[in-house]
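A single protein chain has been omitted from the complex, and every remaining protein chain is retained in its original position.
And then chain A:
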Amino acid sequence: MAQRKTNGSKLFMMVLYMVAACSAIPISDLLDRASQRSDTLHSLSTTLTQDLDSHFPPMGRVITPRPSMCHTSSLHTPIDKEQALQVSEADLLSLVRSLLQAWRDPLVILSTSANTLPHPAQNSISTKVQELLEHTKSLGDGLDILSGKFGPAAQSISSLPYRGGNDISQDRISRLTNFHFLMSCFRRDSHKIDSFLKVLRCRAAKLQPEMC
């Protein structure tokens, strides 16, 4: 009788586990979704900087000899392919999440200042910044859930506070310059996020070469 009970409970547990396993979405699929979103994010930011540059020469490149550092520069990320391929998945994920977290507040500031940006393409810029804000938030939320499958190292997030203040200055030229600078920082970070997630995706889908 007792044996029957244990057998029954084992069977029950097995069935439950199988059901849970079968209904779970594979990680590669989740990463695929995340990387698609990051791809969109990077595409948007690229278009945005091109819009900004279309009417103003790349003054940020020539005028400032030593550019001020982006507020995320202190984060040590891989800077070439070999380094990137050597970082563990959990660390890569942690880096991605840290970057996403670091941009939540500055994007809000960018969004509000985009409404009154003295630029000919202000309208399209404003809408794109809004989209950026939404995509960043949703990607961050999704990765927060996904990180649970990668172990404790993926849970740690580096704090990268933005210290630029709530408003990006008052006069026209400096407003534009600051906006441009912030956008170029974001473009770089979005490319990092996109590249890391795609590396993660390729690694997670070993049996699916088309993912790489």
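The criterion applied here is as follows: a residue touches a chain if its C-beta (ideal position, glycine included) is under 8 Å from a C-beta of that chain, and two chains touch if they have at least 3 such contacts; residues count from 1.
Just so it is clear, contacts and distances are computed from a predicted model.
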Fill in: UniProt protein name of the chain not shown, from "Prolactin receptor", "Probable glutathione S-transferase", "Annexin" or "Dynein light chain Tctex-type 1"
"Prolactin receptor"
Worksheet item: Among the options A:Arg97, A:Arg175 or A:Arg201, which residue touches the chain absent from this view?
Response: A:Arg201
Worksheet item: Which of these, A:Ser9, A:Thr46 or A:Ser88, touches the one chain of the complex that we don't see?
Response: A:Thr46
Worksheet entry | Where the missing chain touches chain A, by residue | 39, 42-43, 46, 61-62, 65, 67, 69, 77, 79-82, 84-85, 187-188, 191-192, 194-195, 198-203, 209-212
